[in-house]
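Not every chain of the complex is shown here; the ones you see sit where they belong.
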Amino acid sequence: MNSIVQNQLKAFKESKQNRGCLLVKCPDQPGIVAAISKFLYEYNANIIESSQYSTDPHGGQFFIRIEFECGELKSKEEQIRKEFQTIAEHFSMDWNLTSGYEVKKTAIFVSKELHCLRELLWEWQSGDLLTEIAMVISNHEDSREIVESLNIPFYYIPASKENRAEVEKEQLALLKENNIDLIILARYMQILTPDFVEAHPFKIINIHHSFLPAFIGARPYDRAYKRGVKLIGATSHYVTNDLDEGPIIEQDIMRVDHRDKIEDLKKIGRSIERSVLSRAVKWHLEDRVIVHENKTIVF
Amino acid sequence: MNSIVQNQLKAFKESKQNRGCLLVKCPDQPGIVAAISKFLYEYNANIIESSQYSTDPHGGQFFIRIEFECGELKSKEEQIRKEFQTIAEHFSMDWNLTSGYEVKKTAIFVSKELHCLRELLWEWQSGDLLTEIAMVISNHEDSREIVESLNIPFYYIPASKENRAEVEKEQLALLKENNIDLIILARYMQILTPDFVEAHPFKIINIHHSFLPAFIGARPYDRAYKRGVKLIGATSHYVTNDLDEGPIIEQDIMRVDHRDKIEDLKKIGRSIERSVLSRAVKWHLEDRVIVHENKTIVF
């Protein structure tokens, strides 16, 4: 990492060092907010932003995201976790607590098309993505120069249908060794095996170059052109073992017309892909996304 | 038709009475624009707006729309048509000439959901849709009051899978008798038979309540809800005998989020459907749409 970026990241982490974020999902019932907020208050935490949503007041599912400021969070965190466990058990919560001083570690997978990678790196250099990009893995050499110029480790691992098992073994070793929290498929054109995907539940974000569920699978721009659509789109979603069927985090579209050839659709599409993927990654890094029944709640 | 609308329509027709519109499609070659524009010039026509497009300069397809003003058009039109035929044959043109003093006659088909019908009637009363709405046909009585209050003939023809043949016979008779130019399916929930569709090539405009080709077929909002999309859309297209596969004229979308239930998607969707259908109808009425290989050129 070059020194400017390093300093930026350091400053950002410092500004967030007492910032905690609690994500909770549980069956709805009265008293959940009261219990959580009383708990936080006892730690003298100040709630900065909270969003809550219930699918149904009678027997539905309850979701909350609470971002709070708590002095000396680092020294208290272990105890907070331990004590919150009692509340969590009482309400059968699925919960997650993250703190601003711990930055998520990210691995970006990319092939030959670099626009999504470039956008992520750019946003990251501007301080807009709070993460440590621990590595870029590619089955091509195209991105090596740009990646290494930022002092990010670059791993060239040629991949094809034939050597998938070996390739993933190598990738998994790298991911494990570096304690990677998030894998971003920034137009990585290889299919991952079910084992790889299952090992990272809702930890792999993909960008699909169409407005899903339209044009699932290969060559969406060619098919969009053929169908004569008037808008093209892109979709960022968590990867599951159903191709292009994982929970959607973000989508967007742009207008096209009869003058646009396939090449133009691709060009316009690249610009949508860039912004859709980086918004989805940002929201994930800020712990804004909860998955429920193959859908996302984005707070 | 009530008298205000009648007067408006009359004024509009008068303002357009010398306005002609020529739509042409033919194999591309040099000299087409020169031939057409020389021809129009000889009639002392002044070109107001023209748009031209070629798929490929070498062996592609050529499309043009020319809107012109020509004094005493009505008296010259027959001769114009006759003489233009020579040019048309020379360039193997598929062509169409319309004049502002001849207003297209429209039939609107509707079921129980009236929002698209209401929007069309509203736009029409505001003078934004230059057409004579010759009739509304429905398999329900819900829209009778609003339609008849505007002095538009309303035909209640109960329809179901069982009586499709008879129903269409009755409908076809009405359409023929009234020289209908355009059929608008404003959320008419019945499937038309292949014979009915083939009798009106690119003369039937439908609104489908999804962003095609996503959610082809029934209950698109339910499926959009289930899939967890972040945008919902609507698509207006010419009806062909492939369900929801006809040439797309216009599409649009709006953003939704996790808080939106199916009912909310429907509500938001209605607003998109209204505007998408009325734009498509407007462009068709203004002769802005050319169909080519199951796609539209919208000038």
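Per-chain numbering from 1; labels A and B assigned in written order.
One rule holds in what follows: a contact is a pair of C-beta atoms (placed from the backbone, for glycine too) under 8 Å apart; a residue touches a chain by one contact, two chains touch by 3 or more.
Keep in mind it's a predicted model, so treat the numbers as computed, not measured.
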Where 2 copies are displayed, count of copies in the complete assembly: 4
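Convention: only the chains that are shown with their structure count from here on.
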Separation of chain A from chain B, taking each centre as the mean of its C-alpha atoms, in whole Å: 43
Chain B-facing residues of chain A, complex: 53, 211-215, 227-231, 233, 247-253, 257-259, 294-298
